[in-house]
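For this view, one protein chain was removed and the others were kept in their places.
Let's look at subunit A:
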Amino acid sequence: MSNINPQSPIIDFQPKLVNSICLELLLNELVPLSISTTEILKTQANDIHDQLVKIQLKDSYTGDISILDSELSSSDDVSFRLEQIGYNFGLRVSELLNYNNNINQSDLLTQPLELLTIMKFICRDVWKFNYGKQIDNLRTNHRGTFVLIDNEFKYFKYLSSNVNKDEVLLLQRAKLWLYLPCGIIKGVLKSYDVDALVTPELTTLPKVSFNIQTTI
């Protein structure tokens, strides 16, 4: 690593800003995007007749919420795709945050890494960066399993649904939006070379929890 004089370069660092609605709408589109990508890839693998039928279907999905009715919406392909997007994001965010506030994070950089320290980094810095608040509760069994609880997951605020009455279906759908943060957690952990299995849990909106099982 080169020697960087912390006094010299970026003194008046003003973060650039964008309207938060842009991010909200972008995040909202992730699930439909993943479903439609999965669908397109599936049809390409199938024969031409199938393809024709499905292309017609696909067009009617534009801007429409009916894409969520797709049988693929609960498939592993879709959740994996969403998780991958989060994972990529997590790897980079970790780098960016460590670069931006390397003063606050000096313990992360210099001391031997404790898993708990990394988890705290996720709960505080990563969550704050993404959702403007910290995780409400962090639990652990001290043997590699952690549970992160957010009592009011920010991006549920902007979702509405036509299946409000069907509680089971509602939760099943809302859960799709949690694979992204799952991936983010995975990505951040991976940036410290920790492999983990992260699963979302959702029982009552808007409270969410993430179960993290690390291999350490």
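Operating definition for what follows: a contact is a pair of C-beta atoms (placed from the backbone, for glycine too) under 8 Å apart; a residue touches a chain by one contact, two chains touch by 3 or more; residues count from 1.
As a convention for this text, contacts and distances are computed from a predicted model.
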item	value
Per UniProt record, name of the chain withheld from view ["Multifunctional methyltransferase subunit TRM112-like protein", "Trafficking protein particle complex subunit BET3", "LAME_0E08790g1_1" or "Translation initiation factor eIF2B subunit beta"]	"Trafficking protein particle complex subunit BET3"
Contact with the hidden chain (one of A:98, A:130 or A:209)	A:130
Residue of A:72, A:85 or A:163 in touch with the missing chain, whole complex considered	A:85
Residues belonging to subunit A that touch the chain removed from view	15-23, 25-30, 32-33, 36-37, 40-41, 62-63, 81, 84-86, 88-89, 92-93, 96, 129-130, 132
